[in-house]
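For this depiction, one protein chain was excluded, whereas all remaining protein chains were kept in their positions.
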Amino acid sequence: MSTTPMNMIQALNSALDNKMTEDPTVLSFGEDTGYFGGVFRVTDHLQKNHGLTRSFDTPISESGIVGAAVGMSTYGLRPVVEIQFADYIYPAYDQIVSEAAKMRYRSGGQFTCPLVVRSPYGGGIFGGQTHSQSPESLFTHISGLKVVIPSNPYDAKGLLTSAIEDDDPVIFFEPKRLYNGPFDGWHEKPVSPWKAQELAQVPAEKYNVPIGKARVMREGNDVTILAYGTMVWVALAGAEHAGVDAEVIDLRTLVPLDIETIEASVKKTGRCVIVHEAPKTSGFGGELSALVQERCFYHLEAPVARVTGWDTPYPHAFEWEYFPGPQRVADALKSVMTGGR
Amino acid sequence: MSTTPMNMIQALNSALDNKMTEDPTVLSFGEDTGYFGGVFRVTDHLQKNHGLTRSFDTPISESGIVGAAVGMSTYGLRPVVEIQFADYIYPAYDQIVSEAAKMRYRSGGQFTCPLVVRSPYGGGIFGGQTHSQSPESLFTHISGLKVVIPSNPYDAKGLLTSAIEDDDPVIFFEPKRLYNGPFDGWHEKPVSPWKAQELAQVPAEKYNVPIGKARVMREGNDVTILAYGTMVWVALAGAEHAGVDAEVIDLRTLVPLDIETIEASVKKTGRCVIVHEAPKTSGFGGELSALVQERCFYHLEAPVARVTGWDTPYPHAFEWEYFPGPQRVADALKSVMTGGR
Amino acid sequence: MKNTPPLSLRVPEPTGRPGDKPDFSHLQLDDAGAVERPEISTEPSQMRDMAFRLIRVLDDNGEAVGPWNPKLDPDTLRRGLKAMILTRTFDDRMHRAHRQGKTSFYMKCTGEEAIAVAQGMVLSREDMGFPTYRQQGLLISRGYPLASMMNQIYSNAADPIKGRQLPIMYSAKDYGFFTISGNLGTQYIQAVGWAMASAYRGDNKIAAAWIGDGSTAESDFHSALTFAAVYKAPVVLNVVNNQWAISSFQGVAGGMETTFASKGIGYGLPSLRVDGNDFLAVWAATSWAEERARTNQGATLIEIFTYRGAPHSTSDDPSRYRPADEHEQWPLGDPIERLKQHLIKIGEWSEEQQTAAEAEAVEQVRAAAKESEAIGTLGQSRPSVKEMFEEVFAEPDWRLVEQRREVGV
Partner (left out) sequence: MKNTPPLSLRVPEPTGRPGDKPDFSHLQLDDAGAVERPEISTEPSQMRDMAFRLIRVLDDNGEAVGPWNPKLDPDTLRRGLKAMILTRTFDDRMHRAHRQGKTSFYMKCTGEEAIAVAQGMVLSREDMGFPTYRQQGLLISRGYPLASMMNQIYSNAADPIKGRQLPIMYSAKDYGFFTISGNLGTQYIQAVGWAMASAYRGDNKIAAAWIGDGSTAESDFHSALTFAAVYKAPVVLNVVNNQWAISSFQGVAGGMETTFASKGIGYGLPSLRVDGNDFLAVWAATSWAEERARTNQGATLIEIFTYRGAPHSTSDDPSRYRPADEHEQWPLGDPIERLKQHLIKIGEWSEEQQTAAEAEAVEQVRAAAKESEAIGTLGQSRPSVKEMFEEVFAEPDWRLVEQRREVGV
């Protein structure tokens, strides 16, 4: 397949456009996603290309958006809904966790919810505490949900395609720091644009990146870094900055987790650093850390370390002190390299 | 203070009654909590004792209940609200996590939310998937919330008193398996009633059990068991069944966590088993496991183990296969005693 | 700030508590036949008054009167009556089964049988009903096997939903019966979404949903009405106002201030209010809404006015919060009794036939119980424990595989 450079917004848009062309049961809706194409333009042109009833605006009711999508999906449609910011997903939390997640189970397989909830998430755009949150761990705890987070345009398109085709509900978080331009972890330095990057070379046609498979972004021998979304780039920068031969794993899917890749890597390196932007306490890093030490205990040469957001709301003026940057990753790497004491 | 035997319902009721007598800013409301006194009777007699406006019934709107309580608490009241089952707390999730939890922070301290959200939680009563859930970890991830879970009548009263007096929002989960009668971990065997137990000897007067302090339920040298709520009793039974000299710690408060007690114990025993009823993935056990290995890595002689609910909804017919029982705890204990391989 | 007298908080209270004489003097009931029937194409703005009236067809003499009389043939009426009798008989037996320890839980719909039975007959089985736990009459009126219901209630090996749900949380897709949720209200917006899906696909199925008076306070009620109005979804939205929500009277949900039907006005939805103990009135109002939805004219809100005769569930004791004889004093009577009287009045039924029908219902339920209990009641029989791990996803992930292995099933 020939490719063109796309930023993440274009790649996601392309995934939606392909799937809507191919499958009449796929439709897209959310706040401002119809005529206007979404405040981040991910659903741009879909209404024009596919018609008013296939890409439309909704009332400002996140619970209504997801609740309606649940009903539609039990009819046999594959709705892809947008929650305008992940910070606003909580009003829909009940429909997601009590309904979509449990539908197949509680009905003995009679009703299912092949729906996707897309939502821009994460910080680094001066959005303050209500446009910066990373609530992924709150969904990983819910049996029956899949949770997917891409870190680059190529994966974004392939993963969204797989999410739409998945027969179970998928929560799909899109790191908005990576939407327009790439990010190399250092917020104060210029960065080469997506189009200069290999992972932004995206086929126009449909393709899949499988849900449940991690991507090894960088092979290495000394320490394993587990990251996803924006933090993949921070991890790479942090490893380089520390001058450590780190293996950087982009999880891509939190549930189901690619435990094999993780386990093999940590058994090889003997060390593990986990990076996420969400607050530390009960963030997904806790689960990862527990799994790693449960499965690789006798290979570990230092405690599994976590580099995360602080246990505070996301504060507007202190964006870059809150955001876990390459320096903190480098510090953690150095610490685990010396046994983490 | 002289004491009388109380079950957990009576102890909680007594805490509410004391505080409402003492402090006119304390009021109680929720679905069926007024005239009827709550479906579990925790608010029994409060309306009669304190008047219609101090203990009343609400519309069936969990978001409304908490939202109104948030407003009241910013006025200077100390509302104590009941969510009839923890499984029904999700509609209120947004008001809890976006509003109550962040009020003090976002207003620079101008507005605060000294409110308590009480909710019966956990399984073991054949409640099926919507009357059995343990959603505590979903609240521990939210900066600005405290999370408290008692395991016995004495603590229940003292902790609820402290929660009401706390100047920040407290999520207070009441293990409904322990409400009426005690539980010793073995669901199929008879158990001696609360009144025969020391922790059910409860003073009629107000007293405090501090938030943030764990209780060592059993001292031991070989392994540390971390548990809370119903699982404390399962842990004790499991330790006895395994014949292992376990130190059983009842966390009592998940946030703020009594890390000192935990750390000291694990450093002493060198082993740790965590028990909770919630599903494993991203349950609070993940956080505990991560913390323990971060802080006690060089003392650990086996991987930190988790005994938890499965990653499925709570199934009615398989209650006791889902519920982590003493046998599973005993198996985990034996495993960590032999290095957990 | 002005110096005004102190404010005070108003907490609504019902007209009677245990020991009091039931008082229904506040009810404003229209006479049977008194309410006009608007054309189905009427603009909602032209029929707002309907939300404050009460559609009734059966009068005190058992006569069917007025413009809402659906003029059903006697066979249909008899089918309806029998389904109501069967529903009540089933409820009584299952309530007893709970006392006998055969199940952990049960919920009756005593006094509300006309609702689900009439509506189940008006709507098609290809339509989808999104019920609460009090519309077992939908299944019964459509001939869903009683033994399958019992298997679910007993969580036995033949439970169609594999032991995973609390008793009475049926799911019966082929009978147009959506999987019941324990979470109040969630089904309401799902029904709207399902109806939108049918419209989106250019099909001609419609949806129907039920919600209790108490549960109208839930958020999903609001989002359902909003989406239904904005997208003109083909759905019939029923509010079953049975006066109680566990121990809370309908005033706690706002019923002292206005009617539940009037909530439709603020969304521009046509809103009807109907005597829920009048089989013919329920039929007529439902048909009106059904035709409106089916002809692409959008959703209707129907408040169905009735009384919860039984305890909320087997966990409840209403004598603790309402006058003991309130149900007997309910001015709209009993739906079975009223339809029976009507049939007798028009010469299509007799006391003997009634007695026979009741006996037949008992027999049907007994036969079903025999069949179901042969498989087993709660704890005696159950689906394979591996069902705990199945259908969390279409395909289990490694966690479920490992956990299932740990249980050894």
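A, B and C are the chain letters, set down in written order, and residue numbers restart from 1 in every chain.
In this section, contacts are C-beta pairs under 8 Å (C-beta built on N, C-alpha and C of every residue); 3 or more make two chains touch, one makes a residue touch a chain.
Only a predicted model underlies this, so the values are computations on that prediction, with no experimental measurement involved.
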Can you work out which residue in A:14, A:58 or A:293 touches the chain that's missing from view?
A:58
Which residue, B:6, B:27 or B:251, contacts the hidden chain when the whole complex is considered?
B:27
Which residue of B:82, B:168, B:222 or B:250 touches the chain not shown here
B:168
If the hidden chain were put back, which of C:32, C:253 or C:400 would touch it?
C:253
Tell me, which residues in chain A touch the chain that this view leaves out?
31-32, 34-36, 39, 52-53, 56-64, 87-88, 90-91, 126-131, 280-281, 310-313, 315-318, 321-322
Which positions on chain B touch the chain that was left off?
27, 53-54, 58-59, 61, 63-64, 67-77, 91, 94-95, 98-99, 103-112, 143-144, 146, 167-168, 212, 255-257, 259
Contact residues on chain C toward the hidden chain run 1-12, 44-45, 48, 124-127, 196, 198-200, 202-206, 217, 219, 221-223, 226, 229-232, 234, 251-254, 256-258, 262-269, 294-296, 298
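Keep in mind that, in the parts below, only the chains that are shown with their structure count from here on.
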Determine the chain that sits nearest the middle of the structure, using the mean of its CA atoms as its centre.
B
Please report how many Å separate the Cα centroid of chain B from that of chain C, as a whole number.
36
Suppose each chain is reduced to the average of its Cα coordinates; what separation in Å results between chain A and chain B?
32
Overlap residues in chain B, where contacts from two or more other chains coincide:
63, 87, 90-91, 129-130, 281, 310-313
Find every residue in chain C that makes contact with two or more other chains and list them.
159, 162, 164-165, 169, 181-183, 219, 392, 399
